[in-house]
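Below is one structure. I have some questions about it.
Note that this complex is displayed minus one protein chain, with the remaining chains in position.
Entry: subunit A
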Amino acid sequence: MSVSPAALVARRALAAASTSSHAGGARTWKILTFVLAIPAVAVCMANAYMKMQEHSHHERPEFVPYPHLRIRTKKFPWGDGNHSLFHNPQNNALPDGYETSHH
């Protein structure tokens, strides 16, 4: 069985990364940080931003007073007891409908 030189190099590098006595271990993870981890975050940031732009023309769903949603068995212990902690008047309807008229 022959193993490719690239695979051998990769195997050696990863073995070095896992031994605690070899100072080269930190270098491997530093490289992974700047070559893999940070670019992946940057790509996902760009992707999320572009997708958000795509539907910034917010068509929010029409209000239907479903009984299984917007449950108010007990009042929230703050404010008027009818708004959740992260309530957003644009996106979150109250049990009787949206608070804001636009969109």
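The criterion applied here is as follows: contacts are C-beta pairs under 8 Å (C-beta built on N, C-alpha and C of every residue); 3 or more make two chains touch, one makes a residue touch a chain; residues count from 1.
In this text, contacts and distances are computed from a predicted model.
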item: Identity of the absent chain, which is to be given by its UniProt protein name, from "Cytochrome c oxidase subunit 3", "NADH-ubiquinone oxidoreductase chain 6", "Mitochondrial inner membrane protease subunit 2" or "Serine/threonine-protein phosphatase 2A 55 kDa regulatory subunit B"; value: "Cytochrome c oxidase subunit 3"
item: Subunit A, residues in touch with the chain not shown (by the definition above); value: 17, 20, 23, 25-26, 28-30, 32-33, 36-38, 40-41, 43-45, 47-48, 51-52, 60-61, 64, 66-72, 74, 77, 84-88, 91-92
